[in-house]
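Structure record follows, encoded as structure tokens.
The complex appears here minus one protein chain, its other protein chains still in place.
Take a look at chain A:
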Amino acid sequence: MPQRLDTLKNSEQELRIFRVRALLAVLVVIVLTSLLTGRLAYLQITQHDLYSTRSEKNRVRVEPLPPNRGLIYDRNGALLAENRPTYNLTLVRERVDNLDDTLALLVELLELPEEDIDAFNVRSRQRQRPFQPALLMSDLSENQIARLAVNRHRLPGVEVEAQLLRYYPDAEVMAHALGYVGRINAEEMQTLDTGRYAGTHFIGKTGVERFYEDRLHGQAGLRKVETNARGRVLRELGRTDPVPGDNLTLTLDKSLQMLAYELMDGRRGSIVAIVPDTGEILAMVSTPGFDSNQFVTGIDVASYRALQENIDLPLFNRAIRGHYPPGSTIKPFLALAGLVEGAITPDSTIHDPGFYQLPNDSRRYRNWLRWGHGRVDMERSIAVSNNTYYYSLAHDLGIDKLHEQMSNFGFGQRVAHDVQGESTALMPSREWKRARFNQPWYPGETLSVGIGQGYWQVTPLQLASATAALANRGHWVKPRLALEIGDELVPRDLPDTLPDIQLDNEGWWARIFSGMEKVLTGHEGTARRTGVGLEYRMGGKSGTAQVFSLGQDQRYNAAELEERLRDHALFMAFAPLDNPQIAVSVIVENAGGGSTHAAHLARAMTDAWLLNDNAPDVEELKEVLNEDTTGVEGN
């Protein structure tokens, strides 16, 4: 480019200008370089610790290793609760870009009904420690796992996680006794030791699973892993192994439990069997049962509603929470109370005209046999289940002593050592009535209590444990479900047991037992049909409980109504008489036909336990029951 002629270039001046500017540029370079140096020194020296920590946090992830939950066995080593390998769907919120989209995509991929989005929403938004996976769904099918695998790139933060899931092989039979585990909910999350439960999604909700949660759960372990930016684990940096939960051996006998469940044959009710001298619960059945496995994986709304609204209340554990008037089953206990208090002797008699009258009262309290049993002593009063004898005895004792004596048998209290959710039921007293109704106690109410009616309510477990104490000749043993925890035997002497019941004359126990034996074998015995062909000596007592009213919000059709107004059949028994090995209580709701039904079931239980190979055939027994449940006299 030629220079223009009109301008005269001044080389000297241009060089001077350039040098000044170049010098300035040098200054600028120095200043800017110092700025960078300062910044780098700040980052790498001053803030080094902060960024070191941050870089470590980036790279090192601590993964929880959930412990294996302890297994549960019956007394013979049969597996009652096991852990089954399954695949769960989990989600780490912090790694998800758009939660709503992700959940919608999951519902679509897994072919779930739209409603499940809501459940997913709740579960995924549950409060968690940051970067802890939330459990969305358990027990994925192979098909679902495959679909998730194919779409993995669309689902950051979503993982399919192999985990052991609780499984109950005989869920319906064991549901009430064992309880079940379920997802840890928000409330439980608040109180849990998060370190111990890191990575655990389940917790015992009811029954043994809840009571022994502490032992069954174990201790979570940790794994420190190095991950890259995409969260892929590259190597393990350190590890603390989880401590598995203790295995639990229960006192339950699986075959006896299953027999009891079959014996109930779909009827509502409960059977509890206890070893008298150890308190070991052999069977504890509440029917109808339910499939507790549904609760482990998360029951769907429809199934849950069906269970909730079922009028047979399958979720209700009758064995420990069912309140039943004990009826005549408590007559042996009352007789014993009379002996202890000196109100009767085994040989003292009354005359029964068919009714009892309080002094200065015209009201007649009736025996169940209109024309009366005539002269009645203690043994006969038990065998024929005479009411008048017990009206008289109850009146003589008075409510205060009655309450005191019956409390010694565990009535009105939680009796068991390790049964979760047990009810106290109700042993009425003057104080109780004052507190509850602000009313005085009336003498007539004592008479009702004397025949196991009125306010008195027992649970099947209470009735069984009182029977066991009676069979032990007054030695009280706490019922319990755990035989061994881990490798330790549960000690036989448990704290807080009730005092033993002392009789002045040890021989009187035999007199009471004799009365109870006559219930089954005497020519007048109320359960003499049940006693036919007994191969060992057995004592028992029948009872019926009137159903007074129905719940107000329950609606039944006429046939159902009639069925549900029938009396409950009760029976308590123990055998053999001289060396008791089993005590049983049976309650069949609305059985009708007096107590026979319950008596047959009790015999079937003792037969099964004592005769082993000679155990009765359940089908035959059911036929007998159908014939016998009509026409036998009451109480």
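Throughout what follows, a contact is a pair of C-beta atoms (placed from the backbone, for glycine too) under 8 Å apart; a residue touches a chain by one contact, two chains touch by 3 or more; residues count from 1.
In the analysis below, contacts and distances are computed from a predicted model.
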Name of the absent chain as recorded in UniProt (options "Iron complex transport system ATP-binding protein", "Hydantoinase/oxoprolinase family protein", "Amino acid/amide ABC transporter membrane protein 2 (HAAT family)" or "Peptidoglycan glycosyltransferase MrdB"): "Peptidoglycan glycosyltransferase MrdB"
Of A:E159, A:E226 or A:E484, the residue in touch with the unshown chain: A:E226
Footprint left on chain A by the chain that the document does not show: 1, 3-4, 7-11, 13-26, 29, 32-33, 35-37, 39-41, 43-45, 47-48, 50-52, 54-56, 58-59, 226-230, 234
